[in-house]
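A single protein chain has been removed from this complex, and every other one stays in its place.
Chain naming follows the written order as A, B and C, and within any one chain the residues start at number 1.
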Amino acid sequence: MSSIRIKAKDRKGLVDVKCLMKHNMETGLRKDKSGKKIPEHWIQDVTAEANGKVVFAAAFNTSISKDPYLAFAYAGAKGDTLKISWKDNTGATDSAETKVK
Amino acid sequence: MKKIIRNVAFGVIGLSVAAASVAGPEEDRQAFRKFYENRFPQVQPFGDFQNGVYSILPAAREQWEAIEEFPPYELSIERGEQIYNKTFANGKSLKDCFGEDGAVREKYPHWDKSRGMVVTMELAINECLEANGEKPLKYKKGAIADVSSYMSYNSRGQILNVEIPSDDPRALAAYEMGKEQFYTKRGQLNFACADCHMHTAGMMYRADTTSPALGHATSWPVFRSKWQEMGTLHRRFAGCHTNIRANPYKAQGEEYRNLEYFVSYMSNGLEFNGPAARK
Amino acid sequence: MALGLAMVAPVAFAGSGTTAEHIEAATAAYKQVAKETGYQWTVSVVAIKAAKKALEAGDDKLARKLAHDAMDLVEATRTQAKLESETWKMRVPK
Partner (left out) sequence: MDRRGVLKVAGAVTAAATALVALPRVAFAAYSEKAFKQKAGADALQNAFGANATTPSDQVKLKAPDIAENGAVVPVEVQTDMEAESIAILIKENPSPLAITAEIPAGTKALVKTRCRMGKTTQVTAVVKSGGKLYTASKEVKVTIGGCGG
C-alpha cells in the first residue's frame, strides 16, 4: 500500500487537496536506546501533478513533523487524475494517484 | 528526597463537596454531570464534553481542528480494518465475533453476569482471538489500538449507555471499586483522578490544562502527539498514575476495567466519537 | 497492617543492623503496604534500587541513607492509604 493518503475535492473550480505521507522524518538529532544517533531520514521533495501537469511542488526540511501533512488548492475539476509523489534523502520514492471528487 | 516527603500534604482538599453518601449510581451520575455543567457553562451543547480538553480551551481547539483535517489516526483505522478482516488459521475472523463492520462500541464496557466481571472492548477482542486459536494482542498500543480504532470509527455516533444491573450486587461492587479509584488520592504527588480532572479541571498543571473527566471514556483509542502513535484508554490510565508517581495497574486488570466502567457510566448520554487526536 | 510495620520499622530506624538489612526491611515494608492497601509509589522502588546500587558500589553511608529514604516513603504511602480509606468519599459531588 502506498505511504501517501490523498483527499481531493472540487470546490467550484478549485480543488482542495489534503495529503498525509507516512514517513518517520528523522531529524538526525534523536538517539536510540543505546545512545547512538539515529541518522537523518526525511522527505525532501513532494510533487503534485494533475493530469500530468505539475500543480504544486514543495521541498521539506527535517523540521516538518513526522508523517507530513500538506494541503493546497489548485484550479482543476472533478475527475482530474491527481498524482502525488515524494522523494527522501536516501533516494527512496513513493507515489499515489486519486481521482478528484 | 526527605524534603519532598515533607512537602507532601495529606490535607484534604476540595471539600466544597458534602461528606460521604450512599447514593446509587444514577444519583452519582446526575451529580457528576451537574458538577461539570456548573463548572463549564460555556460548553454548549452539552455533548461537546466528548471532545475532552478542547471543549474548554478554544485556542487548543483550533490546533486540534487543524489536526483533524487529516487526522493521524486514519492510518490506524486502515491497519485495523486489515486486521479485522484477516482470516484466522481456523478460517474465521474477528467478523465472526463482532459482525461485518465491528460497530459494537456501544456494547462496551458491560457487566458480564456469568463471569462476574466487567468486559471492555479490548478484552473482548483478545478473547475472540484466543477463542479462535490466535495469539492475543498487547493491551496498550499497536495492533489492539488499530483494531479498536477501526471498530470505534464504525461505531461513531453510538450513545454511551452503560448499565449496572441491579439484579447482581457484584456489578454495583465493581462500579463502587471504580468510583473509589477515581476519587482516591494516590502516588507521591497525592492526587486523585478527581483532583485534576474534576475539582481543578481546566486549571494549569505546569504547562498543561487538565481535561474534564466527563467525556473521558468516549473517544478512545487516541493518537497522542506526545506518543506519536495510538494508545488505548488503559495506556493513558497507566500514564496518569505514573505521572503522579504511583505504580500503575495492569492494563485490562480488574482495577482499570472497573475504573473504565465507572468513568464510562458517568459519561452516559454522550456519543462515542473515537478514535481521536489528543495532545 | 500497623502491627506488621511495627515489626519491620524498628530495624531500619534503630541504627542497628547492616545496611543490607535496612534495605531488606524497606523492601519488605514496601511489599507489605502494597499487598495490604494496593498503594505503591514509584519513588519507593527508585530509592530501594538506588540503595542497592550504592551498596554494591561500596558506598555504605549513601546506601543506608537511601534505604531510610525508601522507608520514609513507604511510611508516607501507608499514611496516605490510611487517610484515603475514608476521605475519598468527601470528594464525591452530591
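We adopt the following convention: contacts are C-beta pairs under 8 Å (C-beta built on N, C-alpha and C of every residue); 3 or more make two chains touch, one makes a residue touch a chain.
None of the values given here were measured: they were computed from a predicted structure.
Shown chains touched by the undisplayed chain in the intact complex: A, B. Within the entire complex, the positions of chain B that touch the omitted partner chain are 59-60, 62-64, 66-67, 69, 196, 205-208, 210, 225-226, 228, 240, 243, 278-279. In the full complex, the hidden chain is touched by chain A at residues 14, 18, 27, 29, 44-45, 47, 49, 52-66, 68-75, 85, 87, 91-95.
One rule holds for everything that comes next: only the chains that are shown with their structure count from here on.
Our note on geometry: chain B versus chain C, Cα centroid distance of 31 Å, whole angstroms. Centre-to-centre, using mean CA coordinates, chain A is 54 Å away from chain C. Contact residues on chain A toward chain B in their complex (touch as defined above): 1, 5, 7, 18-20, 22, 66-67, 69, 71. Listed in rising order, the residues of chain C touching chain B in the complex are 34, 38-43, 45, 47, 69, 72-73, 76, 79-80, 83-84, 86-94. Across the interface of their complex, chain A is touched by residues 69-70, 72, 74-75, 78, 228 of chain B.
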